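Missing here: one protein chain of the complex. Every other protein chain is in place.
Per-chain residue numbering starts at 1, and chain names A, B and C are given in the order in which the chains are listed.
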């Protein structure tokens, strides 16, 4: 297996490139994805090598991006759409929730829409408003979509390829503050042979408490687990947010008896709520404490000078862990 | 206290009329709200009596409706916007989530945006696609919005007035299949003196299990409670979905030890998840069973000939009750 | 300064007057051979009949809803008959006439309005996309599809063109304007066919737009024109021309077919609340079918036998519509879970299995009650 040191951002870039090489129907589209290579350079070099027919700088209109991607998919293409930042997804909400997510069912399976929506998401980069949001719960509540996120370069490289290969629409959330994190990526093999994008991963084994995180929070969760020398904390990296790989989560919780879920998104009606509800229903007699959620506050994302207080950090996670053990 | 027999739809109409009489800044706007009085006739007669400056037939563009309502509110008006059907809200998602919900915080309180978004929601009327959805979880996950719904004419009459009087943006969800339900409405008094729109209501007292419902499901919940002759079921009508009146819910669950939450929306990442998570955290030692959720399936709303199977009915609720007692 | 606030009545392409006189147009060649015109007449009469039957079936409770095309037959048959088999059409929800031209059966059309499906037919079989209810959405799908056609290199004299249908109300929607712009910037082979039937439910077109709709196109950098939407010859000729331009790589066109919604918005609507009956009266004199009949008679292209034959065919179709509608099978409860995803989905597959068990539990208890 060949291994290369890549940042998470470069790993997505490499995965995109390979998907485009493997299948001439794969297109990349969005604002500034062409000559500029995207504001985070995730599509860097693709325009040069695949040309404007396959790497499309679209007009500044997100509904148009997803709406025309649907049409392209109907014609047999596999569009990978970039939404420039999380906060700019919402103009495309109608095309995504009402058309993209529902068209397969509406057509009784006659229409296959392998559209990927890439969204750099989450906070931590000191950005201005609308550039730091975590909208995953809007997607996980929408039937017909798959939702995944990545926490390391290896997953980034493979899961973007799996998302593109998937015949369902996939929302691919990219933890923007981790774009520059580096690790070895094993580029040998094929997307089909890599860990399926639907599977969760035990990122750190433990016995006393299960800590579920995903995307940008996996790193924080691992740090918290290390920092807690009193307890043996197991960290589960969800990877897929819809559907969630509950087999892995339940197995862990049944062993540890305790669960903390951490995410950047506001707690209320966030994905943590769904996980808490399902785990409680399925592992009721195993739980020694209620599921504790640690997340963003139920406010708009604050100005950047406050984000360190808004984002769950090591201390806030450990506070959640303490609350669990206090039961 | 004067009492009048009114349908739920007519009660909203009467509440709107009174709000418009009481405050010349109140406007009604939306598609077909004028001469037609709206497709459900909820604004019937208002155009005739208040004229086109206060009852505005807008162009067919939902983002435009909410976007211009924001501007009108900035100029001191209190717009009450009608979205014709639940499924047509999404073109307005950006203006609602990103602007309306956040502008007060962004302006540090300098902008007050008393905009009401009325949405006929939910299924049960045999409609075509996009006319039967329950989008409440998208709203409850959005900080800056208040979300309420009504289950009877009395609440409809008062809560629409309270929503209009509220200085925060309010999403006012109208259970369309209950528009024709009739009951006595006590029109004496003032909105400020009526039960606050933020308060839940125990619709039926009971001792063995708490059944939480709202909007169109309250009636089904009450029927289920009646039908279950083995158990004494307490039914809580939430009324406010954001924030939820947890005092009332916790108090009930601590007494009964069991909770079933029912809604029409898809279960996954639905409001039931949030209620289950919070109740479990706050009432952990009182719960004799996990919170059971009964809701729509995680699919697009099906064609109308299937909706009776999709919507939680008396049997599905009682199945949930049984599952709770099986623990 | 370009000032277009004045609402002078713009030019209207017309080939067939309300009295049934054929007036050739220099830009839009049309050859009204007897066979051709008789075929169009037959189309018009049959879709009107199909439509009327559907309205009646809704009244009888057999359909949940129906959106009638009454008055818009010429716009739909004219544009529909201009399509080549390889062309792709993206309708809104009222294009029963276009569906007819694309070979979508009345059975498939009725299925959606009966509530047995949210779709109804195979879009690829007919090159006719599903009906789209959310106003304006399909204009972007059409534009994207047309961008795909470009990428396939499927342009040229025998290439593929795309057409999308929408109403006057839809021109207010952001999506429709984004579609105009994406199509213009990409020079996509798509024809925007707007049936301006003057009403969006209760709102007259003055509430939707201040300028004549066809002029919107110039603002986005592509041609627009207004055609008499009750003139099947003109609708066919201008659409054929626009499709050919698209096919040959000359980009999009906006066609505004100026017509009138002679019936209610849908069977749920009551137009007496918002419009004067004289208006409908006036438009009845411009009926799209009457003028073709006049032309056929005037030119001696059809006799009483022909008209009786078409009427008999319409009778038969009506009967078939009634029978087929009632025979549409109800879906099975588990169809709720059908084709939500293309690939296995752990969570939904489990939910489906649980629901199957739940349904089965009743079978034991109450027999075939469910």
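Everything that follows uses one rule, which is that a contact is a pair of C-beta atoms (placed from the backbone, for glycine too) under 8 Å apart; a residue touches a chain by one contact, two chains touch by 3 or more.
Note that the coordinates shown come from a computational prediction; the quantities given were computed from them, not determined experimentally.
S.K.: Check the whole complex and report which displayed chains the hidden chain contacts.
M.R.: Over the full assembly, the chain not pictured touches A, B, C.
S.K.: So which of C:217, C:289 or C:328 would be touching the chain we can't see?
M.R.: Considering all chains, including the one not shown, the answer is C:217.
S.K.: If the hidden chain were put back, which of C:174, C:189 or C:331 would touch it?
M.R.: Residue touching the chain left out of view: C:174.
S.K.: May I ask which residue of B:19, B:46, B:83 or B:166 touches the chain that does not appear here?
M.R.: In the complete complex, the chain left out is touched by residue B:166.
S.K.: Just name the one of C:84, C:105, C:209 or C:268 that touches the chain not displayed here.
M.R.: Touching the chain that is not displayed is residue C:209.
S.K.: For chain B, enumerate the residues touching the unshown chain of the complex.
M.R.: Within chain B, the residues touching the omitted chain are 27, 53-54, 56, 58-59, 61, 63-64, 67-77, 91, 94-95, 98-99, 102-112, 143-144, 146, 166-168, 198, 242-247.
S.K.: So that we can see where the missing chain sits, which residues of chain C does it touch?
M.R.: 1-5, 7, 27, 171-175, 177-178, 181, 184-185, 187, 206-211, 214-225, 251
S.K.: Could you pull out which residues of chain A are in touch with the chain that's been left out?
M.R.: So the residues of chain A touching the missing chain come out as 31-32, 34-37, 39, 57-61, 63-64, 87-88, 91, 126-130, 268, 297-300, 302-306, 309-310, 315-316, 319.
FYI, only the chains that are shown with their structure count from here on.
S.K.: Closest chain to the overall C-alpha centroid, by per-chain C-alpha centroid: which is it?
M.R.: B
S.K.: Between chain A and chain C, tell me the centre distance in angstrom, where each centre is the average of that chain's C-alpha atoms.
M.R.: That gives a centre separation of 40 Å.
S.K.: Give, as an integer number of Å, the spacing between the C-alpha centres of chain B and chain A.
M.R.: So the centre of chain A lies 31 Å away from the centre of chain B.
S.K.: Show the residues in chain C shared as contacts by 2 or more other chains, in ascending order.
M.R.: 117-118, 134, 174-175, 340, 347-348 - these are the residues of chain C that touch more than one other chain.
S.K.: Which residue numbers or ranges of chain A touch two or more of the other chains?
M.R.: 63, 91, 94, 98, 102, 105-106, 143-144, 242
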